[in-house]
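A single protein chain has been omitted; all remaining protein chains appear in their positions.
Up next, subunit A:
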Amino acid sequence: MPEGPAPAPVTQRLRVRYAKRGRLRFTSHRDISRAVERAVRRAGIPVAFSAGFSPHPKISYAGAAATGTASEAEYLELGLTEHRDPARVREELDAALPDGLDIVDVVAVPAGAGKPSALADRLEASEWRIRLDGVPEGAAAAAVSAFLDAGAVEVERLTKKGRRRFDARSAVSAMEVERRAAEPADAPCAILRMVVRHTTPAVRPDDILTGLRQVADLAPPSPPLVTRLAQGPLDAATGGLADPLDPDRETATTHGSVAGAAGGAAQPQPGDAASADAVGARP
């Protein structure tokens, strides 16, 4: 066993929303996790480490958009050994990351409020925007109608376990062609917006494009530009997505603690260490 004292326990957990934009959408999930680990060190954020021969920083990721897919709403959780002001962490971590990996929001998980629900459980669905260059809006709208009218759209994808067939339709709770001010430009372009529930197997934007091709022969001439706009709990009433970090903000307010508010000064909470292990667990 390694010599020396046990690593410092987690005393504060931060939930972080980040974006991957522009050319950095070509980063893979592994690229991002290396970049975040380095940024945390450069920013001097007191991240906790696991015990053992090769200690790992306690950073866990909730899902991840595929390589090549841009996102405005990716999530990770940091376990810290000392309390930090979430607003300052947002600024410092953002400054330490390369442009294009940008920190959007940081919220502290409220202490003493019982075990908060896991972040991954709140990410019930994603809202996607798919830009299809070279596709006329009319053709896109027709394909969307055909897709929504279909009872089921079976698609096939090569997964790690081999070829799998599954229904791409049932996971889609909303889909439409984004209305834009008509541009004089002669290059046609259609933009799709959709809300897709997280299911198993996961239905990805790719699968939906496969489905659109199957039902309506929609074949974009160039690679589609896919952006995840939001992730979160699905609001049954509106069909939209709620902010998955809101429950942490709300709990913080209810319990009269400012730890969860982005601008508040964080107070050390004894007993937090008990939850240390939960942070290290990867979803």
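Basically, a residue touches a chain if its C-beta (ideal position, glycine included) is under 8 Å from a C-beta of that chain, and two chains touch if they have at least 3 such contacts; residues count from 1.
Note that contacts and distances are computed from a predicted model.
Participant: Assuming one chain is omitted from the figure, identify its UniProt name from "Energy-coupling factor transporter transmembrane protein EcfT", "2-oxoglutarate ferredoxin oxidoreductase subunit beta", "TIGR03960 family B12-binding radical SAM protein" or "Aspartyl/glutamyl-tRNA(Asn/Gln) amidotransferase subunit C".
Facilitator: Hidden chain identified via UniProt as "TIGR03960 family B12-binding radical SAM protein".
Participant: Of A:V16, A:A96 or A:V195, which one is in contact with the hidden chain?
Facilitator: A:A96
Participant: I'm checking contacts with the chain that's been left out. Which of A:R30, A:R164 or A:R179 qualifies?
Facilitator: A:R30
Participant: Pick out the residues on subunit A that sit against the missing chain.
Facilitator: Against the missing chain, subunit A presents residues 2-4, 23-24, 26-28, 30-31, 34-35, 37-42, 49, 53-55, 57, 67-68, 96, 98-100, 133, 222-223.
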